[in-house]
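Have a look at the structure that comes next, please.
Note that one protein chain is taken out, while the other chains of the complex remain in position.
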Amino acid sequence: MDLDERMTVLDALIRVQREVDGSIGFRCSCRVGMCGTCAAHVNRIPRLLCSTLVRTLDSDVVTVEPLPHYPVIKDLAVSLAPFFAQWRRARPAFRPTHADAPTLAVIGKHSRFRQLSATKRDCITCGACYAACSITGMNARYLGPAAINKALLRVLDPRDAGGADRRQVLDHSDGVWRCHTQFNCTAVCPRHIDLTDSIVRLKRALVRPAKGLTV
Amino acid sequence: MTPVRDVVAKYRWTFSGMVAWTLQRVTGVLLLFYLLLHVHTIGKLSQGPAAFNEAIATFRSPLFTCLEIGLLGVVVLHAFNGIRITLLDLGLGGGRQRQLFWTLTVGLGLVVFLAGAIPIFLFAVLKAG
Partner (left out) sequence: MSWNAIEWYFQRVTGGLLLVLLSAHFWVEHFMTAPLRRGDLTFETIAARISNPVWQAIDIGFLVVALVHGLSGVRNIILDWGRLGPRTLRAVNLGLVIIGVVWAWVGITAFSRL
């Protein structure tokens, strides 16, 4: 099928669905790169379909496949169950240190947490990083970049109390230590989060003998 | 939406980090095998001069000298990429893992490799010819 110059891969797929094969299955929602629903393998790189302009791709033919490392449900729709299983393992929920405090906790504009977390907060759980990492491809037990990044945010947060069990999960053989700085995750993250940097910061923190975890 | 230029630049060498990782693994395993063989050969010292010299002489042929040059390449790649990895682990990479790969591992590696390989090759060729 010939493609229009201004199309995104998602536009192309919608046209395919309308004009060529009405049965193809794929996911999309916001169409503006905010929700993380439409991640797929485009010319063998995990990308958001709605944010990928066809003219930016290096080849004349665009090949779209389901994201690797996930069970396929139908066509391009995959189950993100493995991703979220690891996500939950990293204890992503916020647990306040002072649940009954009478005043709100304040995170100052120039605080360390604010500065370090500024570029790490935007994860839309699209699953691209987990699909790109060759370690998750081999080892289903590896935590994965997104879960580790989320854990980092909680570890950095002075209001969060969940130290000890998170440390155990991260320090495990299938935690941060399975990362070998391939940088695939960082390269494909549609929110430009430096995921490898998050993981490396935690590795450095775990090398320190302190019982708590300071990054 | 990110500008076209950014997207193209971002994906031009996307997986150089993965090439580096694969290289580190492959060169590492090769070097381990070399180490085990090397120690085994040097172990012949305990069997006296004749045994040792005979073992060493096997490795003096032009073929083995070429393999030795290959070994130098393997060592240089593994060592310089190792330096790159350590810099990145210490947070000193400055977000430049791709540039570090091409300038440090490949670029500087090639320079050091040639500095060693050319003299060895010439010497071996001169010696043999």
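Residue numbering begins at 1 within each chain, and the chains themselves are lettered A and B in the order written.
Throughout what follows, a residue touches a chain if its C-beta (ideal position, glycine included) is under 8 Å from a C-beta of that chain, and two chains touch if they have at least 3 such contacts.
Treat the numbers as computed from the prediction; the structure is a model and nothing was measured.
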item: Omitted-chain contact residue, chosen from B:Gly43, B:Pro62 or B:Gly91; value: B:Gly43
item: On chain A, residues whose C-beta touches the chain left out of the figure; value: 135, 138-142, 171-175, 177-178, 180, 203, 206-209
item: Chain not shown, touching residues in chain B; value: 25, 28-29, 31-32, 35-36, 39-40, 42-49, 52-53, 56, 75, 79, 82-83, 85-86, 89, 123, 127
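Note that in this section only the chains that are shown with their structure count from here on.
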item: Euclidean distance of C-alpha centroids - chain A vs chain B, Å; value: 34
item: Chain A-touching residues of chain B, taken from the complex the two chains share; value: 1-2, 4, 7-8, 10-11, 14-15, 17-18, 20-21, 24, 85, 88-91, 95, 97-98
item: Chain A to chain B touching residues, read off their complex; value: 32-33, 45, 51-53, 55-56, 58, 134, 180-184, 186-188, 194, 196-197, 200-201, 203-204
